[in-house]
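The next block holds one structure in the form of structure tokens; read it before the comments.
Every protein chain of the complex appears in place save one, which is left out.
Right after this comes subunit A.
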Amino acid sequence: MEHITLLLGIVIVTALVFDFTNGFHDTANAMATTISTGALKPKTAVAMSAVLNLVGAFMSVEVAKTISKGLVNEEGIQPEVIYAALVGAILWNLLTWLVGLPSSSSHALMGGLVGAAVASAGIGAVNGSVVVTKVLIPAVAAPIVAGVASMLAARVTYKLGARVDDKTSAKGYKAGQIASAGLVSLAHGTNDAQKTMGIITLALVAGGALAPGSNPPVWVIVSAGLAIALGTYLGGWRIIRTMGKGLTDLQPQQGFAAQTSAASVILASSTLGFSLSTTHACSGAVMGAGLGRKGGVVRWSTATRMFVAWGLTLPAAALVGAGAEYVMRTGTVGIAAVTVFLVGSCLAIWLISRRQVVDHHNVNETGADEAPGVVTTAMAAVTVPPAGTTAAVADEHLKATIPAPAHTPGETPAAAAPAV
């Protein structure tokens, strides 16, 4: 019992950490265009998004169990499996943040769950057709739907608003962008904070601390809401830069078109029952807006890297999840090893990120001269199929980030240590 309680505690903390990474990973979805077009100051934008995320977390009473429902068999799911899934999801979120690419936190979490479930109960534990209908098709459809809508909307703004004086239009588009960005933030808080609440509740049920079918306790709702809001406020500036400046150059009209399209797609899909990823919808909307202006360009090299990251999200998180589950089968030692590995990797990624700090001061500067090096090496190394064990997976992931320029001797041991 003692052992289960400790493990449960670790799982809950890890779930909150995932919630936090989810927050700062997805700030870009709501606020990237608002920041890059100058509608809001960077700090104001993330603060507003954080508050709306927090409000959103409390607004809906419906528990989002979508993450686990149907994808893996819920029966007999162990806290270890959830923990392994979270480890995979957190590492993928941090790695994509480091290289500044938007990717779906939900897909990372699903990938981790799939991997951990397969390692724990065999391939039969995963419902393959659900993976296709809930993950693959939405991943392809979301950017297309949002992109087409946003492209047409951007065309409309340029056609109809051609002879509007600058002052009125600047004020108007600013208000429009803030309203639609607020809707996206609110929807994000309701959706994604709920997912973490669902995960924690699932872990509590799996560990025997809650009766099956219970609603999430109040402390779970409060802590999940706070974790996602804090993550949002700290802001994933690297991803914001990619989405706001890296994919295309946005004018206020385009920013407004993109944000409105993203908000419509997210609300329509969640209401009509064909769930589409927020990240994919927002990225697609930004690209569509880029194409909607005459002479507008989309930087397809950045877009391609993003698509590659989307494709890798599920398998990469699944591999780490499976590896973690495999190691944890050795018992307490394995759980300790995975925990050390997770903390070490997070620390290593954070240390590497300090070499080129991106924050609210330089979020709107394009880092064309520095970004490709890190991104290209990292993506290239990640694409190499990692070997089966956690240690090898860890190695591949860390190698991906170590060959960055400016080799500091002090950081290499820190990065290599957890892989042992």
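Just a few scattered comments:
The rule is simple: contacts are C-beta pairs under 8 Å (C-beta built on N, C-alpha and C of every residue); 3 or more make two chains touch, one makes a residue touch a chain; residues count from 1.
Here is the rule we use: contacts and distances are computed from a predicted model.
Of the names listed as "Zinc protease", "Iron(III) transport system permease protein", "Sarcosine oxidase subunit alpha" or "Secreted protein", the one that matches the UniProt record for the absent chain is "Secreted protein".
The hidden chain makes contact, of the residues A:Thr5, A:Thr133 or A:Asn215, with A:Thr133. Contact with the chain not shown here comes from a single listed residue; of A:Val87, A:Ala116, A:Leu202 or A:Leu276, that residue is A:Leu276. Among A:Leu6, A:Ile123, A:Val156 or A:Val343, only A:Val156 touches the chain that is left out of the view. Touching residues on subunit A toward the chain that is not drawn are 56, 59-60, 129, 132-133, 137, 141, 145-146, 148-150, 152-153, 156-157, 160-161, 163-165, 167-169, 172-173, 176, 179-180, 183, 186-187, 190, 256-257, 260-261, 263-265, 267-274, 276.
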